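One structure, as structure tokens, below. Some questions next.
A single protein chain has been removed from this complex, and every other one stays in its place.
Read from first to last, the chains carry the letters A and B; within each, the first residue is number 1.
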Amino acid sequence: MNILEWSFLSGVLTATAPVLLAALGGLICQVAGVFNIALEGQLLWGAFTAVVVSDLTGSAWAGVAGAAVATLLFAGLLSAAAVSLRADPIVVAVGLNLLALGLTAFLMRQIFGSGGTYTSPDLAGLPTLAELGLDVPVLGPQSPLVPVALLLVVAAAWWLGRTRSGLRARGVGQHAEAAAAVGLRVGGYRHGVTLAAGVLCGLAGAQLALGNVTLFSEGMSAGRGWIAVVAVMLSGVRPYRLLLACLLFGIAEAVGFRLQGAGLPQQAADAAPYVITLVALVLAAVAGRRRRENA
Amino acid sequence: MRITPALAGTAALFALAACGGGGEAGTTPASENPPAKSIILITPNPVGTNSFLQLGVKGAEAAAKDLGASFKLYESKDPTSIAQNVDAAVRAKPTVIVGISFSFDDVFSTVPKQHPGQQFLQVDSCAKDQAPNLACVSFKEHEAAYLAGVEAGLLTASGQIGVVAALDTPFIHRWIDPFFAGARSVKPEVTGTPLYVGGNNPFSDPARAKSQAQTLTGRGVDVIAAAASGGNQGVFEAVAASGGKAFGVDVNQCAQSPGNVIDNILKHVDVAEAAAIKEIVAGRTGGVKVYGLAEGGVGVTALAEDATASGCTVGDNPEVLAKVRQVRDDIVAGKTTVADPLQG
Partner (left out) sequence: MMSDRIRGLLIAWAVSIGAVVTALLASLVVVALAGSSPAEAAQALFDGAFGSTNRTAAMLAKAVPLTLAALGWVLAFSARRINVGLEGQILAGGAVAATIGLLVGGVPAALHLPLLVLGGIAGGALWAGIAAWLWVKRDVNEIIATLLLNLIMVQAVSWLVSGPLEEPTHTLGQTEPIAATARWPVLIPGTVLHWDLLLVPLLAVGLSFFLRGTTAGFRLRATGANPAFAAYSGIRTARVSALALVASGGIAGLAGASLIGATPQANMADNFSANYGFEGIVVALLARNSPLGCIPAAFLFASLKQGGGLLEARAGVPSGLVLVTQGLVIILVAGAGYLFERRRTRRVTAKAPSQPLPSEAPASDPTR
């Protein structure tokens, strides 16, 4: 493989990482029966808090930790309203997405004194693996959070398939009443996954704002949280399929850049992944129906 | 191209993420006794950190100062409140009412006709149905892009240059085609590649802008013009990592990424607007006033007196500075013409 293709793969991985981290959060929520569409807002909040903490402390890792904690707290709102108070998680998520957009715009002006884009020499970005001594193709230019995201896919698969708590979480998601009847604390599992998704979205935001680039700009999540939701849908709550779905979007983004040269309207390239997703959903549904009919 | 947060917001597709512009007319109340001369500037959006609108305010203030006129700023919260602000301005009866951007196209094709005694000025666009008491200011952005292209052609080592633009629209091609043409004028073998940010938030997606810039640098491109509004910083990061260089757009962005920005494709909104206001006050009303290099309405930082101290890397290359100034003189003198992509 020549250098050009390495850089292509590397670009795909960079584009995939924040979406994948957020999607992992969506996946574990889905497993336990919480439909979480607040990923977009949490991703934006994570990006903002990562930049604020990194800017204050001069440490990117403090920024990552800060984003994880801050987004955990933010997810606490969803957890409290949707799990404790049994509000509809879709509705609460719509509220959280608005709240994140408003709060980041508001606080940005309060903290940095202006809107738009913020960057500064004091703002520490995450180092690349190459800078940390792991100078290999594809992974070398990535931040350490990228291999972490990939390992988390493996961890999620192991948790869901091999651990008692993972199996129980699935039980909670598939049949809450039955799970409660055998003594499982349904609310506890749901609080757990919602908060964990907050941490994952915090990492996703930190990767976006301190890994992919080193800055914050208003609305910089730019729909990545929604793509994560779509990926969760496509995955059928299987972590490896989730990885594939996220890579599909990463590749679509990278290939989209290349299609532009070929005279296709850029909007067609941008819409393509969503059209493909719809078609894939139709095919999956048809295949699923056939399986059931045969069974 | 102008940096318009409104566009950035509106382009955001997941409407949840795009819910930015909430409100309405933030009008500054007009005074009761207007002095002999007065100027009211209406913006389509809050000025805030919008550098384009900031220049607009600066130009109107400068003109007011020179003319001894009073100056009032009516900020619209979003384009839907423009009509109300224009009404308020008309009631205040200033010497000139200035509106910035295409957002005024509709209002300015009706209101000036209803108030023939009132002078209007529209900056950076022109209402289709232009009344005799409406003057318009437009820019030859392509001339500035051409000059930047000359610099890029002289400074590229690989012979490959690129542009990362927000969207693929004919207007945005004013920053692309002339940039490549300028480069080829000094180095005919230069190849130019444009890539577009697109996606869900094309005017404010630095991560996508960066990955496109990386796609370009991965192919050996070493000079990239950043016409991606809020995404420009991502382009600067990409060239910094690859050892390439970038161009900023609209305002001096060299300080945003020290050592990585060659120069900027500038639109001197303030200069053009102040000049146009003075012309109107002097009685030369109506018509379209086009500001290019000759009028100082567009340019590059390299043309400034203090180019070597501007923080832009072009300042380290005296021969490039000299060449750019010579090409500028050629364009002004009509010896070189820059093709306008919009006329193509």
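Simple rule for what comes next: a contact is a pair of C-beta atoms (placed from the backbone, for glycine too) under 8 Å apart; a residue touches a chain by one contact, two chains touch by 3 or more.
Predicted model only: the values in this text are computed from it and were never measured.
Novice: Which shown chains does the chain we cannot see touch?
Specialist: Touched by the chain not displayed, across the whole complex: A, B.
Novice: Looking at A:V83, A:V153 or A:A252, which makes contact with the chain not pictured?
Specialist: For the chain that is not drawn, the touching residue is A:V83.
Novice: With the missing chain put back, one of A:L9, A:V69, A:L99 or A:A130 would touch it. Which one?
Specialist: Selected residue, touching the omitted chain: A:L99.
Novice: Counting contacts across the full complex, list the positions on chain A that touch the omitted chain.
Specialist: Counting only chain A, the missing chain is touched by 30, 32-35, 77, 80-83, 85-92, 94-106, 108-110, 115, 173-176, 190, 223, 226, 229-230, 233, 236-237, 265, 267-268, 270-271, 274-275, 277-278, 281-282, 284-286, 288-289, 292.
Novice: Please identify, in ascending order, the residues of chain B that touch the omitted chain?
Specialist: Interface residues of chain B facing the absent chain: 7, 9-16, 18-28, 46, 75, 77-84, 87, 102-103, 105-107, 125, 128, 167-171, 200, 342.
Criterion: only the chains that are shown with their structure count from here on.
Novice: Where the CA atoms of chain A average out and where those of chain B average out, how many Å apart are those spots?
Specialist: Computed from C-alpha means, the inter-chain centre distance equals 36 Å.
Novice: Which of the residues in chain A end up touching chain B in this complex?
Specialist: 3-4, 7-8, 11, 14-15, 18, 40-41, 44, 94, 97-98, 101, 105, 114-117, 119, 141, 208, 212-215, 217-223, 226, 253-254, 256-258, 260-261, 265-267, 269-270
Novice: In the complex formed with chain A, which residues of chain B make contact?
Specialist: Touching chain A from chain B are residues 3, 5, 8-9, 12-14, 16-20, 48-50, 167-168, 193-196, 198-201, 204-208, 210-212, 214-215, 218-219, 230, 233-234, 237, 241, 256.
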